[in-house]
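Note that one protein chain of the assembly has been removed; the remaining protein chains are unaltered in position.
Per-chain residue numbering starts at 1, and chain names A and B are given in the order in which the chains are listed.
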Amino acid sequence: MFEQNAAMWSRYLTELTLGFHIIFATIGVGVPLMIALAQWIGIKRNDPHYLLLARRWTRGFVITVAVGVVTGTAIGLQLSLLWPNFMEVAGQVIALPLFMETFAFFFEAIFLGIYIYTWDRFKNRMRHFLILIPVTIGATMSAFFITTVNSFMNAPQGFEMVDGMITNIQPIAAMFNPATPTKVAHVLSSAYMTSAFILASIAAVQLWKGKDHVYHKKALHITLGVAMVFSIATAIIGDFSGKYLADYQPEKLAAAEWHFETEGEAPLILFGTLDENNNVHNELRLPYALSILAYSTPGAEVTGLDQFPKEEQPPLYIHYLFDLMVTIGVLLTILAITYFLIKKWKPAGCFENGSCFLSFCRDRSRCLPLKSAGYSLKWDGSRGSCVVI
Amino acid sequence: MSLEILGISVLWIFLFGYIIIGSIDFGAGFFSTYTEWSGKKHLIHPIIQRYLSPVWEVTNVFLVFFFVGIIGFFPETAYYYGTALLVPGSISIMLLAIRGAYYAFNTYGGKENKWFTFLYGVTGVLIPASFTIVLTISEGGFISLADGSVSLLYEELFTSAYSWSVVLLAIVSVLFISASFLTWYADQANDHKATQLLRKYTLAWSFPTILSALAVMWYLRQHNATHFSNMLDLSWIFILSVVAFGAAVWLFYHRKRYGFAFIAVVLQYFFAFFGYGISHFPYLLYPHLQIFDGFTNTTMAIFLVVAFVMGLVLLIPSLYLLVKLFLFNKPYVQGQR
Partner (left out) sequence: MKTIEGVTTSDHVQPLFYGFVALYTLLGVGTVRILRKLFKNNPPEKELKEMGLE
């Protein structure tokens, strides 16, 4: 069918652009924070290693930002080109954060331009550092605004539908919808986490290759420090997201967790496969876990997919994406914690700093693409539910 | 002033801003490539690099700002333009992507590749040419609304003399605006050879802008007589534009006050662009969409205006800082920093 066809390819194209853009957007949000941290430590301790770290990260960062500008322009235009009817309607309610996102990025772009070309221009190094603050704020704010738009698509509010016409519009209420707190927190904290892990993996690969300069060790140390903080934060926010979904979008939670029948004491299904009759095989069942995830009590009743008509059920493959994302996240959290545990106790057979840690995780280099994949999956997964308004 | 007019004025000002700084960027890319192939690259390439490197991302945001703003204030434009422009818009995205990639890989990555530079230079004229489609179709006659769906009439578009005259005007304007700015910038840098070369380019592209503007008017009279007669009613604005043009050419020819000369060029386009915009009023898309029907709800409009004012409070000092550090900073412009 013709209409169907346009919808399918528009969807693929939007997913493609978002999936590609999200990699650069994530780096764009998270890396300025890491650069700021390294430069701050470098100035405070007067340590040239950290200053060089900040400089080298910036050099790579500007390239990813330039590509991110390109893909960001693409997604911005594609929203109107591919979804004109949606933008015509939704624009009435949700144009405000889109508009402000442009301002935030504007702000970021101006100061980034200044920052990268003024490394040696200020006598007072602290001044140069100060220019980075608006970059970091701009990056974070633009992520914030754009995520409120995504939240709105998940939990629309701030308007009324009367006879097919949108009335009584409250742009602020539309922005701060029930999905906003968990979504924004999740996006920001996982962006910081991802960026920290990407930079950590660069340092780790260098050390693993046998370079033992203290520069790389310092790099690994601060990146994994930030990574640990934000991976734990992401896990906690993940729990809140589960509770949010149970309250506002139970069909999405049910689809992601393959929870077919409404029941109390609901178990959490990990991994597994699905046959054509929607029977789950090869899964790992954690008793009560889904009830705890959704409502913090083991006996709570969790709504299953049986409560929703077939055409409103999100596609069930999101379970694979969702589980993959969570698994990668958990492994990364364990990884970061292990590093600090080993550093603290220095068990026998471990040399100084990270060397033993590296033999522990010999596939560090593979962690990088994995993590990016985890992040893209998150997006595809969350967009798995197609109901917009 | 009604919110509709406030909204369209704000957007039009931003579009004008984009036309000026975008033209400088696009034209600079073209000149950079052109001189590479004609063996004069060493003369102007450093000047162009020094100007473009810190500002190109800001230039790009002006564009994003405009189209996000127009969807915000006039959501119905998404329906008409979004549908009609799917293919040309996507081509523009790809051309912009090539440009962005050049900055990412050549400027920041330090990788020199002659073919890539060539491609970059070509996008400098292709992007403005592709953008003109938006203004061209806004005159009506290029969109069909058969059975409730909007579609672009490619045949009419590609065989229309009007549409090609606009393309021509866009390209020569880009080159003229860019050359005039760079002449002034090179003069600031005390780079006499670059100044002379760029001054030559400026003068070469000056009269073609007027000729192609006349061509556009001529064909517009045939294509959309209403708009043309509205323009005649506003002829004083276009006369001011020509006066500014004359002043600019006089200054460039006599090698005087390049700063004022560039401002005169900006004024030339300011008058012409606003004359065009005001005479286009009240249509966003002739004859289907007027600004009063396509406008968003009042609540959203007020919020957008408030957000805009707050945004400007943040942006103007920031832009001032950028300009101060890279445009009006002698040691930087002269390459000592």
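Throughout what follows, a contact is a pair of C-beta atoms (placed from the backbone, for glycine too) under 8 Å apart; a residue touches a chain by one contact, two chains touch by 3 or more.
Only a predicted model underlies this, so the values are computations on that prediction, with no experimental measurement involved.
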* Asked: Which one, A:L16, A:M126 or A:I172, makes contact with the chain that was left out?
  -> A:L16
* Which one, B:G17, B:P46 or B:G109, makes contact with the chain that was left out? -> B:G109
* Which of B:M94, B:L153, B:A215 or B:V242 contacts the chain that the document leaves out -> B:M94
* To do: Quick one: say which of A:W40, A:F86 or A:Y117 touches the chain that got left out.
  => A:F86
* Structure fact -> Logged for chain A, residues touching the omitted partner chain are 2-7, 9-13, 16-17, 20, 48-49, 52-53, 56, 59-60, 63-64, 67, 70-71, 74, 81-87, 89-90, 211, 213, 215-216, 386-389
* Would you write out the residues of chain B that touch the absent chain, in ascending order? => 82-83, 86-87, 90, 94, 97, 101, 104-105, 109-111, 149-151
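Note that in this section only the chains that are shown with their structure count from here on.
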* **Centre distance in Å when chain A and chain B are each reduced to the mean of their C-alpha atoms** => 36
* What residues of chain A sit close enough to touch chain B in their complex? -> 59, 62-63, 65-67, 69-74, 76-78, 80-85, 87-89, 91-93, 95-96, 98-103, 105-107, 109-114, 116-118, 120-121, 134, 166-167, 169-172
* In the complex formed with chain A, which residues of chain B make contact? -> 53-55, 57-58, 60-61, 63-65, 67-69, 71-73, 75-76, 78-83, 85-86, 89-90, 92-93, 96-97, 100-101, 103-105, 108-109, 296-297, 299-300, 303-304, 307-308, 311, 314-315, 318-319, 321-322, 325-326, 337
